[in-house]
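Here the complex is missing a single protein chain, while all its other protein chains stay put.
Chain naming follows the written order as A, B and C, and within any one chain the residues start at number 1.
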């Protein structure tokens, strides 16, 4: 990505972001976790309005769409601050799946599609959803198992198929639907008021702070015309691959931000509590947990930074850029989990009480090790690429 | 412990237990997890009535109280089957804190106290609670920080103090309250209708299947007379220590049972699903997770069995028995967590959807690594004992 | 295995073993490690003579051969003491490959073969070797790749093939050679003075305390007659499998004994050293290492004990017995490595100086994670068995 901001004042922006998160987002996060306030579109709009006011809205969106147009390397710095809250990425319009969809539309959409879909999405007017994952025996980690079909007919394309884990579907303005055609997997832009698409309800997943939830979605004789084809017929997998690196990267940045905050909360907690005759912070086993998290954070940052640089330098579809994002996701997802887990443990009993926040952070983060590629699938992919290069 | 059953038909009993869990408990567990049916006393009584009918009620209670009176080693076998469900231990009246309280009352109560408290508790007529843990700066992992006091006056003892994480408090018939006296920490039996005790509400913890929850409880000028003293004045810590080994052991058995079930669910899942051209079960990285869980289970069983034998042979207060239970808890709590985590991971996306059960198992189990001694505190204790012996 | 000692005085025997190791073996071990005294047959005979005098020789050998004839469960207790020294197992004639070969001959040899091979081997008069592993592309972890052949001719069998990692070959009186025949893999007893067998030299492996080393051995037109067939033609793999469980078990017991000793050395070391204002033993991070080793030891013992019981109850060829020995080996080999590594680390700089012994223990133990099945191969086997049972 090329920065469109000219000489961005990154430090100023990051400071504003931190202030925004602290002042505007954390109080709402507390309501969501402690008072069980649901994460609705109203809440999202409240936060995004505040973000615009604070000048921190749209890190990923181009300036012509009211965004900041940051490069991947700049995102690393700014979103690290935004990720400190579970709701930070949503508040600045840089959370899944919209982040990846903005990126995808920027690359693949034609001018009319950009006007109709990218413009409102970038400005936070609407949300979107990507309908890709399917119940068994359809496409999961293995995209080649795509079972949803789109048949070309004289009057348009007819899409049929079932999806699940369709993130953000409830309330989305449109779907990017992956369907197999006679010429291979293809992406279709489907408006949510199309009578052929049906949101069958949210799945009860461990992560509950996603606007629009993770849903079951069915396409039944869903008719769209040629203008709905995103990119070209048969190119869905190429685009999906190119979407993957930035989307994994932003996932890593956001979650690492949360892990860092939890780590600091844990450190402050043990600084303030006493046990067995001294501050818990003086206990070597507690210190070991703190050190391991500090090391995990530093290692995560190095990997994230490298992936961002390669995406900026080579583009998100380049083999090395994708590999580096895969390596980053494989490490960071596990590291975030370890850091949050240690933060819970350092809080003792309070760590499993939701009022202390870290308990919920841990639970919300569990899916990160599975979404956008389970760690085992990533490791498998990393190994095969490495072994190929050593033949 | 000495078995009071004579020649127990352990195999028959275990088979009955497995059948009971499968037929009576698992359907209710599904309602609790999938339909969010709350774990009330009505639900508990429904399950315990069925357990009595099935002849599996009261593994820990003496036969004169309608129980099975099993030794620790026998419990290992039978409760492994009961633990397969989150609600199994509750269904057979062998879950925290009642299991430990039955044990404690069996050792420390005088005849009148046995009649009044142990009898109804053993038969499932009532539930109990142990009021020990206090908010900072009171007693947590370090029992010497006990802040609740009991003052001896001409008209009785007056207890004052705040507790939290008081398991099962909501709906309990009585509390075993730990309070400091002029002669040292002492246990008091306090009826829940005593006007000086107040349950201030449940804490929202990650584990939600505990009847009566984890509560905040306050003792305000709570008056009891001498007959409320359990054991003798000043002996609370000795009794607490003796309670610890069996209570940790049963915790381990119960949770390991659940982990084994999740492991088997994961194995069956990957046997039935395909990805990348074959069953997931043929993938080496998935096989690695299965093998590691199998090894964790076998190692956990060996440690549990050894602790049970030592408790049976030497009594629960013996130093070696306590050490073995500490070692078992330190390993098993972490192993259970790893096994459940791998089971989630092997389910892929479905692993984080609560309908698949394993997601909830993971969340419910998190506190096991903290309750009854955080792993770090246990490791610290193990190290100091080892190092002392090597001086 | 059935104990042939009647009521063994295990405690007395173990005490004698500990005394023998302390008095007779440890001084020699120090010469071997510190002064680089080579582990020759003279050294072995010196130690074995002392062992006979002390009444601790031959734990595995039947009494009629001058041994103790212990069951697997008894071996666990006694060899735990012997394993405390790198040279302990050799000193009592219970080290690889002779331990497994004694077991194999006990089951598979005919009376003449027992007389000729088992008798002198059991009494320590001679050593033996098992010629199984081959250089690529021959048999390694996968025994089905056996490349050595034995052709039946009118004048006898003619064996041709190359072996390596042939443990104990240098100085062995005879080989048990695995070779493929028209009727399947078969074991042959080959005297070392047979002109068709050639020991091509020792491999420089990390473990250097094995009498006779790990050698390259070549069979060139090596002629033996029918009386050399051990078991029956085509049964080599069955016998190899039955040999595996006891051989893995004894490997685990011996190495765990060494790890326990190193752990105790490390504990004593940090009890006696000061740093940063106090004994290292008071540092929480050091305590964490001690606790983790203590837990690893307890878990290893539970797994070893279970495998021994199943071998005693069901025989070494039973599926469950073999599985339990595989699980034990997979855990214990890794645990021993961790324990020894922590012991090195706790010694600080001295830990990597060979005079402190633990450095050498670590290096010697590395192969244990590979010999008799690399951990990954064991895990793979464990997973497949588990997954089969869940279909």
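Note that in this section a residue touches a chain if its C-beta (ideal position, glycine included) is under 8 Å from a C-beta of that chain, and two chains touch if they have at least 3 such contacts.
This structure is a prediction, so every number in the text was calculated from the model and none was measured.
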Sole residue of C:137, C:154 or C:195 that reaches the chain not shown, by the stated touch rule: C:137
Residue touching the undisplayed chain, where the options are A:37, A:53 or A:384: A:384
Among A:267, A:316 or A:349, the residue in touch with the chain that has been omitted: A:267
Touch residues of chain A, complete complex, unshown partner: 264, 267-268, 270-271, 281, 284, 287-288, 290-292, 294-295, 298-299, 301-303, 305-306, 324, 327-328, 330-331, 376, 378-380, 382-384, 386-387, 390-391
Hidden partner chain, residues of chain B it touches: 283-288
Absent-chain interface as seen on chain C, which is shown: 133, 136-137, 140-142, 145, 164-165, 203-207, 214, 273-276, 283, 285-286, 289, 344-345, 348-349, 351-355, 359, 362-363, 366-367, 369-371, 374-376, 379-380
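Keep in mind that, in the parts below, only the chains that are shown with their structure count from here on.
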Chain separated most widely from chain A, comparing mean CA positions: C
By mean Cα position, the chain sitting nearest the middle: B
Mean-CA-position distance for chain C and chain A (Å): 52
For chain B, residues that touch 2 or more chains besides their own: 376, 379-380
